[in-house]
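Missing here: one protein chain of the complex. Every other protein chain is in place.
As written, the chain order gives the labels A, B, C and D, with residue 1 at the start of each chain.
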Amino acid sequence: MPIDHKRINPPEDAVPYKLFTKLNTKSSQEQYQQILDKNQIRKDGRHASEHRKIYMKTGVIAHAKGSAYIEQGQTKIVASVFDPREIPNRLDYCLKGEVYCDFKFAPFSCPKRRLHQQDSQEKEYSSIMKKALEAAICRHEFPNFQVDVYVLVLHNAGSALSAAITAAGAALASAGIPMFDIITSSTLAIQGKDVLLDPDFEEETLSEIAIEKEHGIIVISVLATHDQISHFHQVGNLPLNVVSDSIDILHKSCKEIVPLVQKCVIRSVLAGISET
Amino acid sequence: MAESFRVLHPIKYYRDYIASNVRPDGRGLHKFRPVLVNIGSIQTADGSALAKVGDTTVICGIKAELCTPKPECAREGFLIPNVELPPLCSPKFRPGPPSDEAQVASQLLANIVKNSKCINLQELCLFPEKLAWCLFADIICISYDGSLMDACIIALMAALKSVQLPVVDYDPAADSRLVNEEEKKSLNIKSVPICSTFSIFDEKVVLYDPTDEEESLCSSTFNIVVREDQLSSVHKPGGAPISDEKLFECIKVSKERASTICKLIETAIHENNT
Amino acid sequence: MSKIREYTISNCEKNFLLKCLKDQTRLDGRAFDEFRNIEIEFGKDYGCCCVSLGQTRVLAQVTCEIQVPKSSRPSEGILNINIELNPIAAPNFEPTSKNDLFTQLNRTLEKCLKDSKAVDLESLCIKMSEKVWALRVDVNVLNHEGNILDCASIAALSALHHFRRPDVTCDGEDFIIHKYSQRDPIPIVIHHYPVCITYSIFERGEFILADPTLLEEGVADAFLTVGMNSYKELCGLHLGGKAELNPDILIQITQKAGNRAGIVVEQIKKAVKEENEKRLEDKSIGFHNKLCSTKNIDFEDLETCFDQWRIAPKRKHKDTEKNMIGETVEEQIQTENFSVKIEKKGSQSAVLVPEEFEEVGRVWGDSDEDEDAVVEIPKKIQTVSLLDSDSEEESTIVLNANSQTKKMEEITI
Amino acid sequence: MAKVLTDRAYIEMNYRPKAGLPCVQDRFYEAILKNTCETALAASLFPRASVVITLQEMHDNGQLISCAINAACLACLDSGIDMRFMFAAMTCFLTNNGDLHLRTPEVKEDIDAIFVFVFDSVKKNVIVSHTEGTFKTENYKLALEKCREGSETVFKFMRKEITKE
């Protein structure tokens, strides 16, 4: 790794201590078997089709136009939105405004330390978020301008992408950016016949490994009022019928989150009124 | 109307307020903002804390890794503090490598940690020349509204106090290391340095605990770091000159504030342990 | 903005220069093949030297560290050359961005010193494919008065010649790096001494000037840089600009450069030798010998008068601190300057509230809002629960809200 | 180049270490130097202009930051740009036996704390205070006084150097 001249540099040979813990002899299959018991109850006591509890709050960042903080189980994410600004380095006129998304994991947010520079996964998530949010924002209302959306994951306990999209949606709404609808998002992890809604970090990682032939993760975001899916993201190997069933589950789950976001957004409006 | 006046002629706007001994946010000139500490909420980190000074929110997460000590200090481990000012926290920051402000903050924080000797780096060494702990302390600003250093130090110190390191068995002959995660130890934090920020407005009025707007309008901003009843840093990086009398008044105030904030951290730690 | 700082040459300057050349004169009175004076000074550190060529000044510093060798050359050390063009040298140099001039200079210098294998890289190997010395030569241009390259190559070579690396001994598996005080440091092995010699070409090779100044560089059609060692071996040749040059002239110039190289290398060797002798004799070394010939401040006198302030460490009674373990939920702290209140917030938090914040009414929380004002929210029972906590907690980000949500479970389900 | 300020000159500071690329520590020095020069130079007389100050480290034999600040002051004086006042830096060392020295002590381990102060030439007020190590307020006060007296000599030296040419 080259020396970063703009940060204080650690010794070059630092390695996570987890590498030296007593060797975990369990294969991923064995690990997976512990995740769900016979009654479809997971380690944390949730049923396989049960979503974790969400806590949400807007207006956490003083100088942002809009901001939101979300806690989905242990997953903790902050999102902020800034006023439209002129698109830098652009000379031609564009009819629709642009959305710039920046998704970042804090260095301490995952079991393994993350680097300061944006890695490929973060870049991928940024572009997925951009696609998902673009559909919800009335981009024709601010031609030639760009809205900046920043997301920081403080603690990644699974389903970070969907939680980030939900939080970014709430931040956009509280920033007064014109939107077609409230956007919510949900994650589903599939391994064989098991279908886990809103997986935690361990469930998520295990579903990415091919223990059985059919496995994978699906993230969708939904514009609830008009029953539209604004984006669909899938990894792994799944047959078509499983996918369509999954979409139904996810769609339902996304709709269930909507009232929470609505309540949160309205609260921010009322807070705004009492200030002025 | 007042809002547009604030945008168009900010100095005059502030001058009018300060002439009547009050700041636009309703504080007196010599008043501090409330402080909040929350400890140990990020389980993926080995130690973590969130500090909030007024509207400035900072989160510090500490990740421990194993490394070999430097040949010149063979008996010492590492504490690597880095302050991150992401574009998320304020419209004045842009994405990209750390800004000059973030770099200066990181260095100042590293200096304060070194000067105050709050942590004995030798205790982070597991075996001389062979194995040591490297603590990555990443301090990320979530919301930026002035007095950044105050919040950074509180977050870092509170996070350090919450660090739980596993016990490591090291066999120098075979160079084998075994980490026992069941058994964990906390760090021995000797003392807690506390930073207070002050700004000089119009070269004569001292504002305590300035907000972002105040800092940008002021001609000088300086930090005083107190450890127990000693000073561990008086950092004034240029700007308008200050008279001795005002400087020592600020030192006195920071000492009083430091003891209350130390108690605050203690209370939060105690809450965490119960 | 950078254009303002650019050095531009007026037509009359240009014409005057060319006219002078026709009269066989240069503006500074030198002959066509005459070089400016070289001065080599050494700093206190090993491998630090400052070279001036007329008004052009360059500072070079060699540093070393242990690195893993390149996999393609496991038994060779590493040599890096980095030239820095700062605004200190000329106003049109930008501190951050690297321009074309930088790339050209750095590359030519690398060709001359690195690619000609002047430095014995194999002697820098400590352990095959594991540990080698990496040398880094930083060349900082201090003043740009034309012909940076010659000056930089002399500085880099002198610095390398002057530099000494710490000694390393092997103790079984371990390597011990000895400090300068423990064991004498070791000089770098240099096979041959190449330097760059630059000529500028005017009027299609009609006039060829050695060691051009800044103005001459600006007017010249082309320049020719010859990398040459004292054995008259060619170590790189670079022709820049547009000149229709006769091959004969090229050979002629190279011949001349050979003679010049011998002289320059002799001077470098002599300077380093003198410096090393000075070091042995414990004479005063370093830049300050030349820079400040007059001693203006006599600190010795100051010291004696200031040192009368001896400070006896005073002892103060420590205030017996209140024991505040857990029993008091809230504590009022009152001092001369403020009165604050520490409150426990549950879930690993505590908050410190200055008293006046309550008085002013700027409490943390939002005022309780009326649910009635909200229109059309379907209030069905969900698996997702909204934490309807007290307003106070809500305005702060309280991490781990889920510990609070647990309490809410009974209500929502 | 959007650094144009409508009400004063923009001061650009470059601090160059002797070897290697500038790192975080050098940025830290740069910030101190920049803020100091900003207050000392009468920047409001040159709106929409920029002043570039470059410092190149030649040799570090202790008291580097003081030396850099004094060099910057002399360079500013030499440039002929209007200044509100001169500034001079002094370093003071607190050794473990409680003594204060203006000269770098021979043994590094003896040093308890290092103080760097910069004073203005008009009121002799503190422009910069930079400290290393822990110390008592009294020590700080004494070091401040000592440096203030020492700065007189530096100011004298600067005046002499400037009038010489």
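Everything that follows uses one rule, which is that a contact is a pair of C-beta atoms (placed from the backbone, for glycine too) under 8 Å apart; a residue touches a chain by one contact, two chains touch by 3 or more.
Operating definition for what follows: contacts and distances are computed from a predicted model.
Trainee: Out of "DNA replication complex GINS protein PSF3", "Exosome complex component CSL4", "S1 motif domain-containing protein" or "Cell division control protein 45-like protein", flag the one the UniProt entry gives for the chain missing from this complex.
Mentor: Missing chain, per its UniProt entry: "Exosome complex component CSL4".
Trainee: For the chain not shown, which residue from A:190, A:223 or A:257 touches it across the whole complex?
Mentor: A:223
Trainee: Considering the whole complex rather than only what is displayed, give the residues of chain A touching the chain that is not shown.
Mentor: Chain A touches the missing chain through residues 65, 82-86, 90-93, 138, 141-142, 144-145, 173-182, 223-226, 261-262, 265-266, 268-270, 272-276.
Trainee: If the missing chain were put back, which residues of chain B would it touch?
Mentor: Residues of chain B in contact with the hidden chain: 1, 3-9, 12, 16, 91.
Trainee: Suppose we count only contacts with the excluded chain; which residues of chain D make the list?
Mentor: Chain D touches the missing chain through residues 4, 6-7, 44, 47-48.
Everything that follows uses one rule, which is that only the chains that are shown with their structure count from here on.
Trainee: Once the contact rule is applied, which chains count as partners of both chain A and chain C?
Mentor: Correct list: B, D.
Trainee: Where is the C-beta contact count highest, in terms of which two chains?
Mentor: A-B
Trainee: What chain is the most remote from chain A, judged by the mean position of CA atoms in each chain?
Mentor: D
Trainee: Can you compute the centre-to-centre distance for chain C and chain D, using the mean CA position of each chain? Integer Å is fine.
Mentor: 20
Trainee: Would you mind pulling out the distance in Å between where the CA atoms of chain A average out and where those of chain D do?
Mentor: Each chain's C-alpha centroid was found; their separation is 49 Å.
Trainee: In angstrom, rounded to a whole number, how far apart do the mean CA points of chain B and chain D lie?
Mentor: Chain centres of chain B and chain D, defined by C-alpha means, are spaced 25 Å apart.
Trainee: Which positions in chain B are in touch with at least two other chains?
Mentor: Expected reply: 41-42, 57, 103, 106-107, 110, 142, 229.
Trainee: What parts of chain D, by residue number, touch at least two of the other chains?
Mentor: Residues 24, 27, 136 of chain D touch two or more partner chains.
Trainee: Mind listing the chain D positions that touch chain C in their complex?
Mentor: 1, 12, 14, 16, 18-20, 50, 52, 54-56, 58-59, 61, 98-103, 136, 138-139, 142, 145-146, 149-150, 153-154, 157, 160-161
Trainee: Can you name the residues of chain B that touch chain A in the complex?
Mentor: Chain B residues touching chain A: 41-45, 48, 55-57, 59, 61-70, 78, 80-82, 84, 86-91, 95, 97-98, 102-103, 106-107, 110, 134, 136, 138, 140, 142-145, 166, 168, 177-181, 212.
Trainee: Okay, in this complex, where on chain A does chain B touch?
Mentor: Chain A reaches chain B through residues 4, 6-11, 13-18, 20-22, 60-64, 67, 74, 76, 78-80, 82-83, 102, 104, 106-111, 113, 116, 148, 150-152, 154-157.
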